[in-house]
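Every protein chain of the complex appears in place save one, which is left out.
== chain A ==
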Amino acid sequence: MWQQHLAILPILIPLFTALLQLLPWGDRPQPKRRAIGLAASILTLVASAFLLIEVNSQEMLVYLLGNWEAPFGIVLMVDKLSAMMMLLTAILALPVLVYGCYSEDNLGSHFHALFQFQIMGIMGAFATGDLFNLFVFFEVLLISSYALLMHGGGKFRVRATLHYVLLNLLGSALFLIAIGTLYGVTGTLNMADMAVKIQALSGDQAMLAKAGALMLLIVFGLKAALLPLHFWLPQAYSTTSGVVAALFAIMTKVGVYSIIRVYTLIFGADANELALVAHDWLWVMGLLTMLAGALGILAARDLRLMVAYLVVISVGTILTAYSLFSTQTTGAALFYLVHSTFVTGALFLLADVMAFERGKTASRIVSGKQMANHSTYAVMFLVAAVAVIGLPPLSGFVSKLMILESASASGHNFWLWGAIIGATFIMLVAVTRAGSKMIWHTLSGNPSEQSAPLGKRAALASLLLLSLIMTVFAHPIQQYTQSVAEQLERTEDYPNWVLKAPEVSDE
């Protein structure tokens, strides 16, 4: 009975939770809001896990909103990729929220409601099968991110937020122009239906659609922080609070997801004149993004800024691997995507607790006071560094190895291997330098008296543990990402699934 509504649950649960949290809850509202938020996050996690299991057995869940037939109404289309991304979001959100519940949420108003709206927007963007609906969910997640980025206030944050808001408003305008162009040419907004219509285009119409397609690439590239549109990211992520930055580890992945979705399903290999319209761009831009990120981490003098550039490198790696457009590389890139989301999220939280305990030197990469939980953070930093750089034995190594190995079959060895191994080396240098400066070279004198709460450390540790779990269960996860990539390639099946989707019945 309820299973047929499973696809929309990860959107509805955060929505109603946020509305519930906005109610006035008496004199001390925060404990109640926290309890509601945590319960809802667990519920979202359970729903997403069920969704993944269901999709794994049924290939595809299509949910007709309001029971309107497919190309006319809006559909939710949850395939294996969407289900994976939704589960990833839910898993990341839980420890981040636990971390936030330790008084981070008191820094500004309505943290919990904004957090849930953010989750709702992200889930919606992953689930929707309609291009305009994707825009709407982008706006939902952006509007909450504007407010979350400001969380805690302060001069630098306000300024970074203004830049972020203006840039994204421009992105939204471009998104609308691109959607308008594509709608004008194809007469549909449903992604699966558009994929069919695009195949029939030729001549002038195809050129118009190409303009729309490449404008979409600019919009998604902006969200994903692809060079040359990545300049907003380091400033925004390094000035905001740690808990928000950790949640935003998934935000660039929304852009990456949209690129993979649109340029595989709509402008994929079957699109005749518009086949693989973006892949050459992605290949070059992805490689340059890796380079820009590598230069950034070398230049960074603040740990949070460095982690922000690590996010840029991870985006470059995923998109370069994806641009090779083979099943194996896409599968490997998706594995890397999951890994990098967890590890960069954990690193943002780690930088935050370290900055708190170091006091005046904060997260700057200089020698400072000994921290109250010095050895704990030393171990955590080591684990996170090994994972993010890609040294054996953690998940970073496994995923990079998968990408390198799968790329060797496609004949693009030289540049991809050079870029990934080069970036890895630079990451090794920069992260090691940061770690030795901040952890080994401590000033003499008493250790800091400020100690982060145990719950924060536990939340952080659980995110790092996920990297370990990904290493131990690398095989089943890799099998799943491969099956995702295989399903993505069968674009001809999508119109059948979506356009012939059965209505939801009362039975």
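One rule holds for everything that comes next: a contact is a pair of C-beta atoms (placed from the backbone, for glycine too) under 8 Å apart; a residue touches a chain by one contact, two chains touch by 3 or more; residues count from 1.
One rule holds for everything that comes next: contacts and distances are computed from a predicted model.
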item: Omitted chain (choose from "Na+/H+ antiporter subunit C", "Oligopeptide transport ATP-binding protein OppD", "Ethanolamine ammonia-lyase small subunit" or "SufD family Fe-S cluster assembly protein") - UniProt protein name; value: "Na+/H+ antiporter subunit C"
item: Contact with the hidden chain (one of A:Gln30, A:Asn56, A:Ser172 or A:Ser483); value: A:Ser172
item: Selected from A:Leu305, A:Ile318 or A:Leu488 as touching the chain missing from the view; value: A:Leu305
item: Absent-chain contact - pick from A:Arg28, A:Lys155 or A:His475; value: A:Lys155
item: Residues belonging to chain A that touch the chain removed from view; value: 132, 136, 139, 143, 146, 150, 154-156, 158-159, 161-163, 165-166, 169-170, 172-173, 176-177, 179-181, 183-184, 189, 239, 301-302, 305, 364
